[in-house]
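Have a look at the structure below, then the notes.
Heads up, one of the protein chains got dropped from this complex, but the rest are sitting where they should.
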Amino acid sequence: MDNWLPTLTTATPGEGYDLAIKLARMSVKKTQGDAAVRDRLRPDYAENADSLIAVSAVIATHFATIAAANAYWSASR
Amino acid sequence: MDNWLPTLTTATPGEGYDLAIKLARMSVKKTQGDAAVRDRLRPDYAENADSLIAVSAVIATHFATIAAANAYWSASR
Amino acid sequence: MDNWLPTLTTATPGEGYDLAIKLARMSVKKTQGDAAVRDRLRPDYAENADSLIAVSAVIATHFATIAAANAYWSASR
Amino acid sequence: MDNWLPTLTTATPGEGYDLAIKLARMSVKKTQGDAAVRDRLRPDYAENADSLIAVSAVIATHFATIAAANAYWSASR
Amino acid sequence: MDNWLPTLTTATPGEGYDLAIKLARMSVKKTQGDAAVRDRLRPDYAENADSLIAVSAVIATHFATIAAANAYWSASR
Partner (left out) sequence: MDNWLPTLTTATPGEGYDLAIKLARMSVKKTQGDAAVRDRLRPDYAENADSLIAVSAVIATHFATIAAANAYWSASR
């Protein structure tokens, strides 16, 4: 897992968004290291509206960080 | 889905707000890829006050990012 | 609804706070488009302490954005 | 209520903190306008650990805004 | 309580972190002024995983503010 996040730079906002999702997921992976447990928990949130919203909140926070890191992809401004 | 977010730039704060809603929704779409499940979950949050408030929180975080990306639409300052 | 948010600029922090409330409410309106449902849900949060606190959190996030947009109303500093 | 928030400037961080509390409370007041209802709800959160923590989160967000508005009270740095 | 927060400046990130904890706790103290009630509520959160996580979120928000106030302790960069 050592080099899973070499940079926050992405080419586009869309790729930055995908990176935000990756950062959100990695927290779960690093807190619950057992893949079998994570698989078992998946329906608990993937089929629960409030859990999905909570996941969205985490992604939004990471997206804010990534957007700042990319100067909001200022070339497109 | 590749190019769904080419830029964070919008013409007005109102359009930036709509983009924030889009970003919030996309997280759910990317976490729960099955449209049938998402449709089934919709009443769970759309008819639940606390869920709607939680959605609002996610939108607020994305709106902050988009507002910064647009220099708070400084022309209107 | 097209031009409901032409600017984030307000004359005073107090007006900025009211705008933050408006932004928080608009998320609910745009997520649950049916006014009858929203009216039905109103007591669910307006008479529930935790819901009111959750609403406050959304307002606080929007207020942060609006305050930044107004350079924290720097004339008054 | 018109001029309840003329400025975000405070003399010290401690006064800024008190202002953050005021901003958090005002959201509840403006969302639930009926003082009798608010009084009835008070024990629901004031005697509930999770509610108190949730209130703290709102205060923390407002404090961040106020601290930025005061340049983190840079004179004291 | 008047001068409990004279400055956000700390010598190190570790001291800044402790100050963040203090700021988080002070919110509870100022919202629930009765020490006996607070003592009674302590096991409700100190022995509850979700409450402890919620406390952590508040601390994280305050730490962000304090870190900014200290220019992220830039001497150590």
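To keep things simple, chains are lettered A, B, C, D and E as they appear, and every chain counts its residues starting from 1.
Just so we're on the same page, a residue touches a chain if its C-beta (ideal position, glycine included) is under 8 Å from a C-beta of that chain, and two chains touch if they have at least 3 such contacts.
Everything numeric in this text was worked out from a predicted model, so none of it was measured.
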item: Chains in view touching the one left out; value: A, E
item: Residue touching the undisplayed chain, where the options are E:L5, E:L23 or E:V55; value: E:V55
item: Interface with the undisplayed chain - residues on subunit A; value: 1-9, 23-24, 26-28, 30-32, 37, 41-42, 44-45, 48, 50-51, 54-55, 57-58, 61-62, 64-65, 68-70
item: Footprint left on subunit E by the chain that the document does not show; value: 12-14, 17-18, 21, 45-50, 52-57, 59-61, 63-64, 67-68, 72-73, 76-77
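Convention: only the chains that are shown with their structure count from here on.
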Touch-connected components when subunit C is not counted: A, B | D, E
item: Size of the rotation, in steps of 5 degrees, that lays the CA trace of subunit C over subunit D; value: 60
item: Centroid comparison with subunit A (C-alpha atoms), farthest chain; value: D
item: Most remote chain, CA-based centroid, reference being subunit E; value: B
item: Rounded Å distance between subunit B and subunit D, as computed from the means of their C-alpha atoms; value: 26
item: Multi-chain contact residues (two or more partners), subunit B; value: 45, 48, 50, 54-55, 57, 61, 64, 68
item: Arrangement of touching chains [line / ring / star / complete / other]; value: line
item: Every chain pair in contact, whichever chains are involved; value: A-B, B-C, C-D, D-E
